[in-house]
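Complex shown without one protein chain; remaining protein chains in place.
We just call them A and B in the order they show up, numbering each chain from 1.
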Amino acid sequence: MVTPGAHSAVESMLDVKGLTVRYGAHTALQDVTLQVRPNEIFGIIGPANAGKTSFLRALNRMSDFVSGMQIEGSVHLAGRDIANVRNVYALRRRIGVVFPLPVGLPLSIYDNVALAPRLRGVKSRAELDEIVERCLRRAALWDEVKDRLRNLGSLLSGGQQQRLTIARALSQDPDLLLLDEFSIAVDPVTTMRIEEVLKELRQEMTIVLVTNLVQQARRLADRTAFFLGSRCVEIADTEDLFTGTVKDQRTRDYVEGRYG
Amino acid sequence: MSQDASTRRNAAATEFDRRDSSWWTDRIARTVVFAGGISAIVFIVGILLFIATQGLEFAATRLSWSEFFGSIAWRPNGHPAEYGALALIAGTASTTAIAMVIVVPLSIGAAIYIGEFARGKTREWLKILIELLAAIPSVVWGVIGLHVMGPLMTQAFGVPSGLNLLNAGIILGLMAAPIMTTIAEDALKAVPDTYREAAEALGATKWQVVFRVVLPHARPGLSAAVLLGVGRAFGETIAVLMASGHAINIPHSLFDPVRTLTATIAAELGETAEGDDHYQALFVLGMLLFVITFAINVTADSIVRGIRRKKA
Partner (left out) sequence: MSAQDSTFLKTEHEEKSLRQQKLVRMFLMFMTAMLVLPVLGILSVIVARGAPGMSLEFLTEPPRANMTAGGISFALIGTVWLTAVALLLALPLGVSAAIYLSEYARDNWLTRLINIAIVNLAGVPSIVHALFGVGAFVHFLHFGKSILAASCTLAVMTLPVVIVATRESLQAVPQPFREACWSLGATRWQTIWRVVLPNSGSGILTGVILCVSRAVGETAPIMFTGAVLYAPFSPEGVFDQSMALSTHLYNVSTQIPNVPPGLPFSVALTLIGVVLAMNATAITFRMRLRGRKKW
């Protein structure tokens, strides 16, 4: 088990080298190299089809299950090359994922959050109750659903489903949390609440935040990468990105809203 | 490197490499369902092997192929026994042909009506009726041919026997109709709506759109529908056995009784002993049926798949 909080400053949580993702003949991501430090919120911005989602999908080896998806290059998670792990499910249990469109599984709200603990073998009712309540509270959903935990999770509103998927990701107790444009289907108030949650979570885990909102990256991320045309154009401290001390003209244009 | 980092690295390493019970369960489940998937291949190959080998010895040594395909005399109990399948082949071909002449236009017409004209509840009910039509067992169709259509036909046409080519053809046609209608309707549905809209925007009426745009584009799918209907009629057994009159005969009129390949096997298999010439000859007929239906099904299936791929 990875001990949260304890880390050395030099080591990277995520070490990606020369990552290329292809779907058949189409190249979605090309030669990306970057490091994410422990307990950092790492933002990724860029226009549609820049390869942001493909990047996240490569990190938890979703490529194993998606036919036609090929990966080149290497990804190390906490120093471990993920390409040769013998139990890919154990790897995925350490990585929480939140999708752009919320996917409430067609199970009860309770079972949605209890699913991950159950998958890793937690059977005790009391323990499950505790995890469900804790995760729903952290995702700022508990008060709204505590009286109807038996209702179907897939029938909640969009904003509630998105917080449900965050609670579900937290129930994995992950080392790494991947968020893919979580605010697309969520109203601004809920977005702000989730952002507050993320700021707290960084005490315990590393977060990679793919976002279509440049300002969201500015509010949350320590460092931000700019993806464009399936390549990583630039990585910089977030503040530098917005104060104009970046090298690449394209990054400056995107941040200032000139295209994308 | 700090102490912390290396401990963490080791912890992660062991965790990611430990294959737990759920990993093994998945592996076992995959093997089991894979066996299930393979079973379909095992069975079809098994059918081919058994049919081929059971009749092989006779087919290779004592069966005269020129007699088999050239003579109309099928007398397995004669002295000497004769195995001319020409009349049986003619019986199968003629019943199937009559069935198709009757039912292809009706099925395609019904498919166009259901797919392009009928709306809402009417359409749902028609589809349900067609599905129920497909569910009527073969032997019930046989009873209809024998006890309803037969007497009706004797009265209407004044022919000596109501059990004849026409009777069997009508029964087979009605039996093949559901699959043809369903597949044909699928083929129409597969034509993109943009084509229809483009034609409608030019001011074409509904039926003009259907006949000038939809039907030409759906042609491969429609031919697959006809093929599957042919396959169905061709392989039908009990119903034709009961409705066709079962006389070895190359038919000259619609009211001649005929005998098909399938019906011959069904009528004679019970009289044979395992391994004798007659038994083996019936397996040779079975092989002929297998090969032809296999060809029909593979062709129709590849057409249907091609359409689906194009659509996707």
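Simple rule for what comes next: a contact is a pair of C-beta atoms (placed from the backbone, for glycine too) under 8 Å apart; a residue touches a chain by one contact, two chains touch by 3 or more.
Worth saying up front: this structure is predicted, and the values here are computed from it rather than measured.
Peer 1: Touching the hidden chain in the complete assembly: which of B:153, B:174, B:248 or B:307 does that?
Peer 2: Once the missing chain is taken into account, the touching residue is B:174.
Peer 1: Among A:14, A:34, A:77 or A:97, single out the residue that touches the unshown chain.
Peer 2: A:97
Peer 1: Of B:110, B:183 or B:225, which residue touches the hidden chain?
Peer 2: Residue touching the absent chain, from the options given: B:110.
Peer 1: May I ask you to list the residues on chain B that touch the chain which is not drawn?
Peer 2: Against the missing chain, chain B presents residues 22-23, 25-26, 29-30, 32-41, 43-47, 50-51, 53-54, 103, 105-107, 109-110, 112-114, 117-118, 126, 128-133, 135-140, 142-144, 146-148, 174, 177, 181, 205-208, 228, 231-232, 234-238, 242, 262, 265-266, 269-270, 274, 282-283, 286, 289-290, 293-294, 296-298, 301.
Peer 1: Taking the full complex into account, what residues of chain A touch the chain not shown?
Peer 2: Listed in rising order, the touching residues are 60, 62, 65, 67, 89-97, 99, 101, 103, 105-107, 115-116, 119-120, 152, 154-155, 165, 168-169, 172.
Please note the rule applied: only the chains that are shown with their structure count from here on.
Peer 1: Just curious, how far off is chain B from chain A if you go by their C-alpha centres, in Å?
Peer 2: Here the centre of chain B sits 51 Å away from the centre of chain A.
Peer 1: What residues of chain B sit close enough to touch chain A in their complex?
Peer 2: Chain B residues touching chain A: 1-2, 4-5, 7-9, 11-13, 15-20, 22-23, 26.
Peer 1: Report the residues of chain A in contact with chain B in the complex, numbered from low to high.
Peer 2: Touching chain B: residues 1-3, 6-8, 11, 77-80, 82, 85-87, 89-91, 94, 119, 121 of chain A.
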